[in-house]
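Of the protein chains in this complex, one is absent; all others appear in place.
What follows is subunit A.
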Amino acid sequence: MNNSYLKIAGIHKNFGSFTALNGISIDIKKSEFVCLLGPSGCGKTTLLRIIAGLEQPTAGSIFINGKDMTYMPPAKRNFGIVFQSYALFPNLTALQNIAYGLKAKKIPKKEVKERALEALALVDLLHVKDKYPAQISGGQQQRVALARAIALSPDFLLLDEPLSALDAKVRERLRREIRFIQEKLQITTIMVTHDQDEALTMADKIIVMNNAEIMQVGTPQEVYNTPANPFVADFIGSINFWKESRKGKNEEKTAAIRPEHIRLSRTDGILAEVEDVEFRGPIYRLEFKVKDSSSHLYGQSIKVDVSTHDVNHLKLVKGMNIHISLPEESILAYNELVVS
């Protein structure tokens, strides 16, 4: 009944009186690409370090392929790891960096070189094989680090914010490249990141964390379209919150809608005034203030994303009045109250 490859069961981690992880349980299937996503200090890096064996959990267990690995030293866990800092050995060439681990494995010399070259070819860097890390670009260094991590054919791959130190353009290209290699090798991968775009574009499964706990586990579409709670809704993408009181009952709830789901019209909907216009290239982010005193949203500020085409078409400018409508099927409802 249990087909998970990497099983994290009830992990707790305390540093003194500080709780870094509070009852984390995750099941990861073989060949799955999982992202641990959350703001800094949420415990995602601690969790990665516990999976790697660098930290010991205060309680809980880690099973890899059904075997209890909780108290195994890192060397026995058979994983590859890539850090934000690359951690390439500066005095070894790209090829030597990759061969470094292979050499320790008592593999014939010829095979070491073959396998190192193979790994380097996989990240498309054969042409820099004799260069030292300081002589190649940051993106290339990170690809060498990736090649070094996978050269030993590890059981799983750990990526600790691997793209954070890179420029935006390089980052986007590397996202695709890492995902491509991961799919090709079918290697189970866990990546820590605080970048929601990275998680949305790369992961099969996103684990959103906050304050030492798991907030939601789901596919990128699930966590974006049906966030389980206001935190996830707010952390991933943009969202509008407002208080909604139940008719007849003395109970308040939170409703929410993403800015891109709101429709504009010259005639239908709630009257609102354009308070702010922000140009973002393909879209505009508009800030509205609801003017319709009969609406339960009266006085509320609402963010709306509108395509540049529509803004031009409607000739929207600051101070203008227009009608907005919130489609029922796009409204999310939460029991938690959000102060905003």
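Points to keep in mind about this one:
The rule is short, and it goes like this: a residue touches a chain if its C-beta (ideal position, glycine included) is under 8 Å from a C-beta of that chain, and two chains touch if they have at least 3 such contacts; residues count from 1.
Keep this in mind: contacts and distances are computed from a predicted model.
In the listed set "Putative 2-aminoethylphosphonate ABC transporter permease subunit", "Multisubunit potassium/proton antiporter, PhaF subunit (TC 2.A.63.1.1)", "Cyclase family protein" or "Alkyl hydroperoxide reductase", the entry agreeing with the UniProt name of the missing subunit chain is "Putative 2-aminoethylphosphonate ABC transporter permease subunit". Here the missing chain is touched by one residue of A:Phe33, A:Phe79, A:Phe231 or A:Tyr334, and it is A:Phe79. Touch with the chain that is not drawn comes from one residue among A:Gln135, A:Gln186, A:Thr219 or A:Asn335, which is A:Gln135. Residues touching the missing chain, restricted to subunit A, are 9-10, 12, 14, 23, 25, 52-54, 56-60, 71-77, 79-81, 83, 85-87, 89-92, 100-101, 104-105, 132-135, 148-149, 151-152, 154 (touch as defined at the top).
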